[in-house]
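All protein chains but one are shown at their positions in the complex.
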Amino acid sequence: MGEAKKKDGVEIVGFACSFCTFKASEMAGSLRMKYPEGVKLVQVPCSSRVDPAFVIKAIFEGADGVFVAGCHPGDCHFIKGNYYTRRKIAALKEMFDAFSMKEKLRLFWVSAAEARRFVEKVTDMHNELKERKNEREKA
Amino acid sequence: MKGRKLKKGDIESALNEFLKGDQHLVLGFEKGENGVSPKIFKGSLDHYSLLNPVFGANAALYLRRLFSKGCQVMLMLRPCEIRAYVELQKLTQIEREDIIAVSIDCPGTISSKDKKGDVPTEADQLTDYFKSSDSMRWACSVCGERRGVVGDAGVRIDRNGNFWVIPYTEKGETLLARMEGESEEVPAEMLIGESKKADKFQVDMETFDKDFEKCTMCMNCRDMCPVCYCIDCVFHGDEYIPKGDALINKILRSGSTKMPQGKELFHLIRMYHVSQTCVGCGACEEACPQGIPLTKYFKGISERLQGMFAYMSGRSFDEAIPYLTFLEDELKDAED
Amino acid sequence: MSEKKVLVVGGGIGGITAALELASCGVKVTMLEEGPSIGGRMIQLDKTFPTLDCSTCTLSPKMVEVALNRNIELLSWAKPLAVKKAGERFQVTILKKSRYVDIKKCNACGSCFPGCPVVMKSEFNMGTGPRKAVYIPFPQAIPNKASIDKREDRPCKAACVDACPIHTNVLGYLKHISEGRFTDAYMLIRATNPFPSVCGRVCYAPCEGVCNRGQLDDPLAIRDLKRFAVDHFDLDSLEPPQIQKTEKKVAIIGAGPAGLACAHDLVVEGHEVTVFEALPEPGGMLRYAIPEYRLPKEELRKEIRYIEKLGVTIRCGVEIGKDVNLDTVRNDFDAIFIGTGAPKGLLLGVEGEDLPGAMDGLQLLRAVNSNEAVSLGKSVAVIGGGNTAIDCARTAKRLGSENVKLIYRRTRDEMPAANEEIEALLHEGIEIEFLTTPVRFYAEDGNLSRMECIRMELGEPDASGRRRPIPVEHSEFSLPVNSVITALGQATRTSFVEGIGVLLARNGTIEVDPLTGVTNIEGIFAGGDVSAGPAYVVDAIAAGQKAAKSISRYLKGEPMIAASPAKKPERLSEAEVADLTARIPRTERARMPEVSVEERVTNFGEVAIGYSPEEAGAEASRCLAGQIEGCIQCGECERLCEVKAIDQTMQDEIVEMEYDSIVLAPGFDLYDPTEKREYGYGMLEGVITGIEFERICSVTGPTGGDILWNGKAPKRFYFIQCVGSRDRLSGARFCSRVCCMYTAKHASIVKDRIKDAQIYVSYIDVRAYGKGYEEFYKSTQESGTFYIRGIPGEITKSANGLLVRVEDMLSGEMLEVEVDLVVLATGVRPRKGTEELCNIMSIERDEYGFIRVDSINPSRTNVDGIFVCGMASGPKDVPDTVASGGEAAAECMEDIMAEGERLEAGGSA
Partner (left out) sequence: MKTGIFICHCGHNIKHTIDVKKVSEYFKKFPSVTVSEDYPFVCSEPGQDMIRDSIEKQGLDRVIIASCTPSLHGEMFKDLLKKSGLNPFLLRRVSIREHCSWVGDDVEANTEKAKRLILAGLYSAAHYVPLEEKLVDVTKSALIIGGGVSGLSAAAFLSKMGMQVYLVEKEAELGGHVRTLKNIWPARKEGKSIVDEMVNELSGRKNVEIFTSTTISAFEGFFGNYQVTLNTPEGEKKLTAGGVIASIGFSPFDPGIKPELNYGKDERIITTLDFEKNGDAIKLPGKPRIAILHCVGSRDEQIGKPYCSRVCCINALRVAEAVKDKYKDSYVESFYMDVRAHPRGGEEYFEDTQEKGVLFTRANVAEISPTPAGIVIRGEDTLFSETFEREFDLVVLSIGMSPPIDNKLIASLLKITLDKDKFFLEAHIKLRPFDTAVKGIFIAGSCSGPKDVEESINHGRASAVKLFGFLNLGYAYVDPFISYVDPKRCSGCRMCEQACVAKAIKYDETKRVVHVEEAACMGCGLCNATCPSSAIGLKGYIDCMIDDEISAFLEAI
């Protein structure tokens, strides 16, 4: 797809809001939880900062998957931001679905205390993408 | 629903009446020697045509950044054009105050590219014409709304060839005030009926790559899109499609790149940008020198994405664009 | 205007709100928090009602704000001791308890936690989970710095650690063993010792000699307990850690304990290590000298296998100087460690020593350990008084010699062998001829047949301090012997280093700096017997480790830093002994069971059998350090902390400060339902309190958010409201205001996580009075939680759980419900210490012990200038507490600001 050279591993770009998901990822670190190194985070103040264009760009520059993660609906530090995120990313997911690449985009709600949930979510996504990638390579 | 039954000439005389007003204009169609084309009339109508069977551009394009106060403009356009106008006014690109938007039932159009010989300009003839030929633009054949039911008022054509002017807003009523006769109940069945619901758009990236192979990134599609209103498009900058030094720098960092690059980015990001405002008029495809089936993509995506929020672009002046509002209790399964 | 200062006591949400409001008004605030982190009770909650949003998410940004606000000085581990009115202001004496961690240096990396041997109940988790004595209560703590929970000084001097050449954390592993954490004990031993199974068997245990408990009754069986820990760990299953390579190469010459210890430490540092060993198997003296019955060879092989697993290459059968030139090694490697030991036996220097049948002890042991056939004949004399001599004698006995005698020229008191070895020897029926030395050996048919000896007497002490033996004239006598084994001492074999100019001492040992292992040649290091002369295993390990440190520094180009000379083991003073004797009952050291004499002399099987877990636990809990709560100052954290943030010498501080006003926010405790015997809390398995339940629900709790109790996932839940509220019997007529809602919250959390859960709630009235509460209660009810009006009379154990008996007042029916978990919604009580706090400030309290306040101005106390917020003045939910925090700040501002006075100080963070 994109021009970037395909790497062996599964690359996932995650957008994490500073107040919930990024905090959870910090905690996952402090608790020495493990998740695949292909997961890399872009810190944003609020998940509503995520322009769907970033997601599209990441995919076409070679990311195998992208996730957008923020506070649970209703918990947004900026009061309502993640409700907008939910609409925009849900729409973008619909668009990805139309292009038969639904699996490449996920939306997570991860609160600051949910380190384990963070790890589970990203690992799960990674594993699924990895499986698909393996299948494709086999084919 | 009530409206006023008229003969075709009645509309013209009403418009002429309107044009007598100071600084009053009508944007509609003119039947010239080489066919029908859009025209802004001042003073009085001349060779006026209610319908335009040929689609070259969406006339709402000409209305962008129309803020002139004091000048009254009557739009006598196709539903897709009125819908684009409605979206643009939501986006403050047009001031609604001085505009009366009338949508006219549209039997369909042919592409300006395919125009050969004479095409009838009367509704009933046109309907028959399309029945006997497959020259209707694909965009029109799958159009979601060809009925004149949007804007301030609509001109509907019944099965007997009568014209009905139906007001939808207060402004629409003022249009009616210029016409003779009494309002009566509008017939339920009209010449142009409700469109069939289109199938859910589904494609994959391989098809996309094939379809867009010829794209030269001339960006005409963007320039002719009625709802792509930005003064300064993001694709002018280097963020998404680097040029010159930025391009070379990127290639030095990442390796060889096929040119033009960034087609997916350009089309997909633009698709997302217009996803809630796209009226599916097909002006992009009309503008494309390479004949890429853009309507299929833009219309397909926008229908799916608008459907999520039970939104239809241009249907109403009051509905907020979905990305600019939210309900707390919705999209429960959005999270993965 | 003068700067205004306010003291806020308590770092819960009430105190945080008051402090932040005051700070935003430009007031300088000092916040005192009695514990290690602010956050109070709210941070312990999993979720908050009615929105079910995560408590951590909402509170932690506020906590961070406190930490960053320039107008707030946060003192954790601090509380007021005394308050005096000084004019318009208050003079406050503040106790700053020491946290023993320098908060400027600590970077919250958590490296210190795993090593700490003191496991305590986590207060943050309400005891539902453990924490260490050095800990950060939870990952979002503010300040996010470790503290050491040190409650009293350790009763002993930890002389064992100082006496041990490798400073094994004896206190630590004994603590682990005493509390049943055998693997942790093993890992702690392993942290400083690559040969635990060796040292657990054959160490001379200098620690035991100095053990402070020995001053009371018996010293601890430190070595045997190490053996116990080793026995309970399968080293082969230990995965080596990830090691990052440095691309530096080190050669080790000699695969004895010094060489292998050095190799171990270097490979862990990432260097590539190759060990050259002349003999066919690695292990040196451990492999070839110590008999099987003391150290089974398989145990040693396991240790060496692990060292190889770490990445060390061992090349056996390669003798440097013979098979490979030392110069070649020098060229191929970046550094060399020489640990070739002292493999040569010393000679007696008497006639007949070269006769067949006379042999060197090491030679005998090596032959036996190599499974060579050795026959010694009926009568065997072993000459010498050291451990080797005893090993030889006991080996001879096991080889079938009937008459084995040890010949020693001094008396038992001077014998260098370990006492227990001598005991074992005598036990096995081997006699010792003291004050005797051979003068000549005679042969018959070319074989040794007789030995002539002479009696000795002790003269003046010699250089070693031992009395010199002097032959007694005309005391010669003769003994029939088939074999004579000399075990007189060992010497090095170092000629191979001379070629490159390594400096040797007169006795042939390599000259090194004993603290660094550096020789006179750059890049060449040495240690163990080869430089120090013959000594013990653990000394060799210590030497190897010291050298490894030096080599690592050398390879990095860092200057050599000598390990500081060890602290001398300290003894308890007489007074301390007397004090401890009075406090601690006398107990005897547990003896390690052994194979019977009859059986053991017939084979080479290991003699010592090892403790049972019960015996080991009992013995380990004799350790004096283990007698105290909290930190035992074992120093493990200090060793692990790379930023050197641990400071055990820190002292509590008492400071005097002046404030214009004080806001009290000490918070609350929860009612302890133990006295409500009908509920069986503390007695019945599965009856817990609401706050405990909160912790096991919480993703930051011990189960990571899985609702588990004692490892089981309950399915049937019974929540009982008004436990210790609206209850004259427990002395609380008041309503606690939060229990109805937190119960509804718990029920909805359970419903959310366990779809098929059965949930019952017993209530009197459901007081869902706050914003959104009623709707929350309704939806909880609608989602399938069964509300029963009526409070259970009794909870008993039943076949599959707990049986709750309750009268449903709405139906009048008597119900019996079997459930897995009963959660008591315990009411609110004033925080422990509120009384003391009030007393020092002359604050009045109400009949329940809450701080008494004015009804229209509910933050005003009876003392002007002292305000209260939060639960300290009575139960409140979070929004009410936040409101009261703001209200207290407002009252406080009014109090401290003269009319119209303007604040100028900045308020922004």
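The first chain written gets the first letter, and so on, giving A, B and C; residue counts start at 1 in each chain.
Going forward, a contact is a pair of C-beta atoms (placed from the backbone, for glycine too) under 8 Å apart; a residue touches a chain by one contact, two chains touch by 3 or more.
All values derive from a computational prediction rather than experimental measurement.
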item: Partners of the unshown chain among those that are drawn; value: A, B, C
item: Given C:Glu208, C:Asp820 or C:Glu887, the one touching the chain that is not displayed; value: C:Glu887
item: Omitted-chain contact residue, chosen from A:His72, A:Lys88 or A:Arg117; value: A:Lys88
item: Absent-chain contact - pick from A:Cys20, A:Val50, A:Ala69 or A:Ala91; value: A:Val50
item: Chain C, residues in touch with the chain not shown (by the definition above); value: 13, 17, 21, 23-26, 48, 50-51, 53, 58-59, 62, 64, 68, 105, 107-109, 111, 144, 242, 244, 642-643, 725-726, 733-735, 737, 765-775, 778, 789, 809-812, 855-859, 873-875, 878-880, 882-887, 889-891, 893-894, 897, 899-904, 906-908
item: Residues in chain A touching the chain absent from view; value: 2, 4-5, 7, 9, 11, 13, 23, 25-26, 28-30, 32-37, 40-46, 48-54, 57-58, 61-63, 77-81, 84, 88
item: Chain B residues touching the omitted chain (full complex); value: 67, 91-93, 229-234, 237-240, 250, 253-255, 273, 320-321, 323-325
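The rule is short, and it goes like this: only the chains that are shown with their structure count from here on.
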item: Chain centroid nearest the full-protein CA centroid; value: A
item: Geometric centre distance via CA averages, chain C-chain B, whole Å; value: 75
item: Chain A and chain B: spacing of chain centres that average the CA atoms, whole Å; value: 36
item: Touching two or more other chains - residues of chain A; value: 74
item: Contacts with two or more other chains, residues of chain C listed in rising order; value: none
item: Of chain A, residues touching chain C in the complex; value: 19-20, 23, 26-27, 30-32, 71-72, 74-75, 77, 111-117
item: Residues of chain B touching chain A in the complex; value: 200-205, 208-209, 234, 240, 254-258, 261-262, 264-265, 268-269, 271-272, 275-276, 300-301, 304-305, 308-309, 322-323, 326-328, 330-331, 334-336
item: Interfacial residue positions of chain A with respect to chain B in the complex; value: 1-5, 52-53, 56-57, 60, 67, 73-74, 80, 83-84, 86-95, 97-101, 106-109, 121, 125
